[in-house]
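Every protein chain but one is kept in place in this view of the complex.
Let's look at chain A:
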Amino acid sequence: MYCELANKLVVEAKRTEQLNSRNNARTTLPVHNDELVRDILNEVTQLKKNLEFFKEQQDIMSMDGASVDSNVMKCQYFVNLLCLERNKRCLLGYQKLRSDMLDSMAWENNGMDVMGSDLGEENSNLTHQEQEYLKKYSELITDMKSGELTDIDLSGSLTPPREIFIDVRVLKDAGEIQTEYGVFNLIKDSQFFVRQSDVERLIQQGFLQKI
């Protein structure tokens, strides 16, 4: 029976969706199921061949003028076509879910270099095309932010700040940063009392941690 593989793919997509709705901390993408997708694509090619064959047969039959049960012929045609459509829908659905997740990953990372260090291990879960897509999408975000909307921090946090000044702890060495209130030397495990808006970026990038 056709389309059983596609079903498997959708079930997998569902599981991914569920996992991600549960831990709302960060989007994590499972490995792209190359093998299954390839098998489905093979099935699609097979279905296409079938369809071409049916079409030819029909042509021959109509040439002969013997239009024997063309309706019945159509049923085979339809079944194949529907399988084809179903496969297409499942594949697209799977890929759409993944690309949606990539989009949110790009936004979570503030349109920064998503391909950067801390996502390195996740990158192995992406296909080559997906990596390309993620890169392009991040570029788009960066473009949009540096365009007319420079004044608004589009990827900033949506929860309003409680205090102007916060305590932060340094997680990674980051060298010196310059603020209105002087220079801080960010050495690992040291603590500072700084203005939140100055260090927002560094928190998002994972250099600092709010206490």
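Note that in this section a contact is a pair of C-beta atoms (placed from the backbone, for glycine too) under 8 Å apart; a residue touches a chain by one contact, two chains touch by 3 or more; residues count from 1.
In this section, contacts and distances are computed from a predicted model.
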Absent chain [UniProt protein name; select from "LAMI_0B04918g1_1", "Mitotic spindle assembly checkpoint protein MAD2A", "DNA replication complex GINS protein PSF3" or "Mitochondrial LSU ribosomal protein L7"]: "DNA replication complex GINS protein PSF3"
Touching residue (missing chain; options A:5, A:47 or A:97): A:97
Selected residue (touches chain absent from view) among A:28, A:62 or A:150: A:62
Touch criterion as defined above, residue of A:21, A:124 or A:178 at the omitted chain: A:21
Residue ranges of chain A at the interface with the undisplayed chain: 1, 3, 7, 10-11, 13-14, 17, 21, 62, 67, 70-72, 74-76, 78-79, 82-83, 86, 89-90, 92-93, 96-97
